[in-house]
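Quick one: the structure is below, and I'll ask about it shortly.
With one protein chain removed, the remaining protein chains of the complex are shown where they sit.
Here is chain A:
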Amino acid sequence: MSELKPIFNALCRSKVGAILLLLQIAITTAIVSNSTFIIKEKIAYLDQPTGYSEQDIFSFEVMSFGKDTNFKQQAELDEQALRQIPGVVDAVMIDSVPLSGSGSASTFRLRPTGEKSKGEQANVFQGDEHVLNTLGVKVLEGRNFYESEVMVTDNYDQYPNIALITKALADSLFPDGDALGKSIYRGDFPVKIIGITDMMKGPWLSSERKDRSVITPFVLARKLTQFMVRTEPGRRAEVMQQIESLMLQLDSKRVVENIMGLEQVKGGFVAPDKLTMRMLLVMVVVLTLITALGIFGLTMFNINKRTKQVGTRRALGARKSHIINYFLVESVMICIGGLVLGAVLAILLGQQLMQHYSIAKLPLLYVGFTAVGVLLISVCSVIGPAQRAANISPSVATRTI
């Protein structure tokens, strides 16, 4: 430890290089700790369970333009034909595709309009009794729709008064867990809860209502509709290939588009977040490399400058380990200075980001981990040059003096 003071004094004689390195380490710590935190948040968002086996499900859009298509009849025909394709587990005509970023939502309250009561925004899915099986979502309490309860229609004159709701919605409207059999209101219109389903994410993954959904037994047959199909594992691609020709065979006067796997649908919606995550990841990696290079370069420069001094020390009896130690301690000293400054910067940056953007508070753990990481990297990038310094022969010093 008695070495610290002379090393510090030596550092003070060539301040600029040290200060630069210190700044570099500080900024790196600030960026890396904030970026890794954002990356982690993004990964958690991208990898959240959706409640669906996305690899086995796909969706597509059908738009009819025939003059005299009977949409109600066609809907039944289409669904039946889809369910008969070998490899298909179930298929359904549905008004909006989960995870797609497009769908509908409504507010559901405990009492009708006019009476003050608790309400929640929820996504609304409309389809027949095959919705849950197609999506692979289980009923936790109560039951699914019966076929007889499903309303197939081409207008809104009547609307079913029963619904399935997700557990998340049931829990938030009925904290006591007695949602089953109760009625909730959409405006003045009551809907009786006949079943509570397991998790199924809504159309908007980024929305806070993503877990709250209502499914109604209502099939609106019209010219623009969507279908979802679940296949046996591994057979999706083969089924997807047949879709367009099959649908056109059933009725040629229509356009079949956007035949996409569910993970692809989700991919489109989360693309900006995925992009940010990737950009940050690249930045963190490159930044770490650059900082390591900087430390490496500065140590090399120092060693070259001090070749004679090192030789003299060796001639005066310093061991190789002493020399290595010297450079290590020097670098660790700069590094610790940089890390202290960096931690402060990181927290300040985190606060700024939190203030201006919807980013959670930077946990100190991230600053800590980053600091340890940066310290390790700086030690690693010093060891090489330090060893080289240790190999400077004492004769170098004596020869040139």
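Going forward, a contact is a pair of C-beta atoms (placed from the backbone, for glycine too) under 8 Å apart; a residue touches a chain by one contact, two chains touch by 3 or more; residues count from 1.
As a working rule, contacts and distances are computed from a predicted model.
> The chain that is not shown, which UniProt protein name from "Cytochrome c biogenesis protein ResB", "Putative hydrogenase-4 component E", "MoxR-like ATPase" or "ABC transporter ATP-binding protein" does it carry?
"ABC transporter ATP-binding protein"
> Given the contact definition stated above, which residue among A:S35, A:T50 or A:Q74 touches the chain not shown here?
A:S35
> One chain isn't shown here. Among A:L77, A:L275 or A:L376, which residue touches it?
A:L275
> Among A:I7, A:I43, A:M63 or A:I85, which residue is in touch with the absent chain?
If we include the chain that is not displayed, A:M63 is the one touching it.
> List every residue of chain A that touches the chain not included in the displayed model.
16-17, 20-21, 23-24, 27-28, 30-31, 34-35, 38, 61, 63-67, 113, 155-157, 187-188, 223, 254-255, 257, 268, 271-276, 278-280, 282-283, 286-287, 290-291, 293-294, 297-298, 301, 353, 356-359
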